[in-house]
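A protein chain is absent from this complex, but the other protein chains hold their places.
A, B and C are the chain letters, set down in written order, and residue numbers restart from 1 in every chain.
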Amino acid sequence: MGIKFGFASDNTAGVHPVILEEIRSANTGHTIGYGYDRYTEEALGLFKSHLGPETETFFVFTGTAANVLSLSGVTRSWNSVITASTAHLEQDECGAAEKFTGCKVLTVDTADGKISAKSVEKHMHGFDFEHHSQPLVISITQSTEMGTVYSVDEIRELAEFTHDHGMLLHMDGARIANAAVSLDLPFRSFTTDAGVDILSFGGTKNGMMYGEAVCFLKSGLSGGFKYIRKQSMQLASKMRFISAQYTAYFRDDLWKKCATHSNRMALILAGKISRLNGIIITQPVQSNGVFVIMPQRVAESVCKKYFFYPWDEKTSEYRLMAGWDTTEEDIEGLVRVFREELDRLK
Amino acid sequence: MGIKFGFASDNTAGVHPVILEEIRSANTGHTIGYGYDRYTEEALGLFKSHLGPETETFFVFTGTAANVLSLSGVTRSWNSVITASTAHLEQDECGAAEKFTGCKVLTVDTADGKISAKSVEKHMHGFDFEHHSQPLVISITQSTEMGTVYSVDEIRELAEFTHDHGMLLHMDGARIANAAVSLDLPFRSFTTDAGVDILSFGGTKNGMMYGEAVCFLKSGLSGGFKYIRKQSMQLASKMRFISAQYTAYFRDDLWKKCATHSNRMALILAGKISRLNGIIITQPVQSNGVFVIMPQRVAESVCKKYFFYPWDEKTSEYRLMAGWDTTEEDIEGLVRVFREELDRLK
Amino acid sequence: MGIKFGFASDNTAGVHPVILEEIRSANTGHTIGYGYDRYTEEALGLFKSHLGPETETFFVFTGTAANVLSLSGVTRSWNSVITASTAHLEQDECGAAEKFTGCKVLTVDTADGKISAKSVEKHMHGFDFEHHSQPLVISITQSTEMGTVYSVDEIRELAEFTHDHGMLLHMDGARIANAAVSLDLPFRSFTTDAGVDILSFGGTKNGMMYGEAVCFLKSGLSGGFKYIRKQSMQLASKMRFISAQYTAYFRDDLWKKCATHSNRMALILAGKISRLNGIIITQPVQSNGVFVIMPQRVAESVCKKYFFYPWDEKTSEYRLMAGWDTTEEDIEGLVRVFREELDRLK
Partner (left out) sequence: MGIKFGFASDNTAGVHPVILEEIRSANTGHTIGYGYDRYTEEALGLFKSHLGPETETFFVFTGTAANVLSLSGVTRSWNSVITASTAHLEQDECGAAEKFTGCKVLTVDTADGKISAKSVEKHMHGFDFEHHSQPLVISITQSTEMGTVYSVDEIRELAEFTHDHGMLLHMDGARIANAAVSLDLPFRSFTTDAGVDILSFGGTKNGMMYGEAVCFLKSGLSGGFKYIRKQSMQLASKMRFISAQYTAYFRDDLWKKCATHSNRMALILAGKISRLNGIIITQPVQSNGVFVIMPQRVAESVCKKYFFYPWDEKTSEYRLMAGWDTTEEDIEGLVRVFREELDRLK
């Protein structure tokens, strides 16, 4: 039996069979390329129904692309973007935002991946001063990279602060379905209705094969974006196969079933871990991630059977993710190995 | 009955069922993301076997990305890249090469999409002169955007010229399978063995769903490329689904079957068109495209039933593409409509 | 006696003493930096008086910067810029425009460095098509890199064509003073009044030390430009020393005296050369450059005494420039050496 990857990330899972079936059913006959087809028309309509009638959606390939192009659409190179120091945008995109937009990315340290108006305040200076990058976008992640979830009020407060400064609020929604389930709210209520201006809407981490979405939630923001997408090498020729995935994803609330499952699995995992001596859960488990501190030796040994990533090597903190197909048997298997390795320490 | 798109482009076709089946069969269990999986290992090995043991291959999402990243991998921003004025790189990538690499793209006018050492000569100056972009790459397309195919000798001659100037030869192989079939040669003999240094290897236009490849054919060219791919937003998280497609594509020479078919369909189409009064074929039909001049009025009328793209509106030249799934009935249908519209002119 | 550089370029000359004296007189006491000083206010006002009241001027350091920033001010990365293949922008800026703006630079071959609406027509396609860079700027050089000068009518016709396509006309005026003298017209009549939208206004080649100007000739074009200038590393801290130069340059028409002189010297040089057997003048001498074809051996020998640059090594064409301080003795000296070397050939 080889090493297991189910807890390493929510993208180690495959594709939900319903989504794959929809791809197959879209694989018939000829359609015009690049998104001018009926599959895409249908999918874009579904985004409007979920996020509001002003929503303009553009599919791209990856979550990194969704974030960077969201920013490209509204910034000029002399702007700055403010985000949490733990944000994917800051840590895990190899500088794509800087390279592609030319903007400066400013960070805010947080305890739980969530930024507040107060924490951002330190970057609110130098407006109209040509020596200083002009702050234009605040970017939050929902659910965050640390598994926490912003409340509607928190988002609304940030949006007000952002707009009071003439700025825009971006949400990285690579795991937005997990947040919606966690909040038990429709997407719209904590995005468009809470004041978010631009949204990276992800599906790959929740059962899709590929294809994320840049959603401009208010009119007037997407000028020129079709050129940005093409120039940034993110325009799919056989677009229908992204679109079909989203159609399946929204139909019968498949997204909700998947995210409900992975959130529940994370809670079960956290419950079992909380009963282990020697592993400490460091963040509230509000979506599908469980963050833990454990002895490095334990982590290294367990990783040989169930691989997972370090979150902060200096504090020996690790991340365990649940996905749409995580099983209780997986969890039991992982916890058993944890217990064995912890026992060995004694 | 709606408008038909089969001749608009070879990307209006869907996915070959064998490829879709391979995707399905790869959709089992967990694998680590981002290409560190066994499906990708297998696919990368197939590229070595087809292109030579030094080949280092990186999957990206689109043909534009394959071209731009091929160049990014070897250039610095002060270099220039020389290509045909009809090249996809020049005409159809919305300036992605300039934006992402910072390089200057220099062009050569051609009659048939094929450039020669002689035609490139005019850009061979200013070496070592800091005011002038330093020529570093010559980029050819095989088969070309005009449906023509370079012979091995033509490529070899260009490669020698290129290397004599301390430069590199890039091939845009978005339709490389059609060229291989046309030449009746294995890939390697007109790429690696003919002196090509970097290859954009495409599959989407020949039956795949998505996923093109950047192939460095000689060692020492791919330093830092993993960062380039990530920073350029082209690193797929669920990479196995690109890799599986290539595995199916190479197995049992599926690529050859598809390209043989589309090339043959183009020849049949050209044969029928050549018998029509009022339509002139402008290029030798060496792969899967047929270029024709016809009265604009005819084109517009036919396009309402069978959509296709103008190639040069000023000369009333149009492009008709055949794909892996074009049928003789399609062709007969198209030719019938041509005949009707030409008759109407009389 | 060393090698002489007076004909190599109009920037091998020093600084006109009146300009140096103005620098000295501005060197008193403290002024606020970065252009918020009274010297700059005065100089900017002079630009308005010469180019029209809507003119907004920003000083930068070099002619390359003036060109690139002119384009940066009005383009987005998915635009293209059309220019002559001989343009400084294309040949002599090491790809700065591509690197900094991300735009594609498209070229037009010309006989004399001057482009026409007709010649540009071939690039006028693909509007609104996301695969294609969107043409936005036509850039002409006045006087051209080949020493020729556009008439007011030629500029006006190009401006109309440009505006009819919703595009903007940029003029590279690195040698605009020579053009004004040649046309015997004020600057405004062949720039703002002829329909030019953005102007790179140069002085360094006509007696200044450093400091070129980006002039937006119509309102509404310079939004955000102060950030562009700073971010592009072109904002001078001790701006007063650029401004003072322009004040001296415009006062008592110093610019005109200098350019009248260099144009006249070029004519004298051309007159003498035209009487030499074995050297052919290839362009009308309309400003301060003389283009000649001569045997390569002659050029190489002469260059050891009077250095000048090859223009096109393939045709053995060379460029001889006159400057604000060229003397008739210089010319006689140069012509004498030409004669000697030509005699040696016999």
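The rule we apply is simple: a contact is a pair of C-beta atoms (placed from the backbone, for glycine too) under 8 Å apart; a residue touches a chain by one contact, two chains touch by 3 or more.
Owing to the predicted nature of the structure, the values given are computational and were not obtained by experimental measurement.
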Sole contact to the chain not displayed, among C:Leu44, C:Ala65 or C:Ala248: C:Ala65
Of B:Arg76, B:Lys118, B:His163 or B:Lys314, the one touching the omitted chain in the full complex: B:Arg76
Options C:His50, C:Lys99 or C:Lys272, residue touching the unrepresented chain: C:Lys99
Chain not shown: contacting residue from A:Ser25, A:Ser49, A:Gln91 or A:Ser189: A:Gln91
Touch list for chain C against the chain that is not drawn: 4-6, 8-9, 11-15, 17, 20, 23-24, 26-33, 60-65, 68-69, 93-96, 99-100, 204-205, 209-210, 227, 230-238, 241, 307, 323, 325
Sites on chain B contacted by the missing partner chain, in the whole complex: 34, 76-78, 102, 130-131, 134, 224, 226-231, 235
Residues from chain A at the interface with the omitted partner, ascending: 77-80, 91-95, 98-99, 102-105, 107, 121-122, 125-126, 130-133, 313-314
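Quick note on the criterion: only the chains that are shown with their structure count from here on.
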Most distant chain from chain B by Cα centroid: C
Interchain centroid distance [CA atoms averaged], chain A/chain C, Å: 51
Rounded Å distance, chain A centre to chain B centre (Cα mean): 33
Intercentroid distance (Cα basis), chain C paired with chain B, Å: 41
Contacts with 2+ other chains: residues of chain A: 227, 230-231, 235
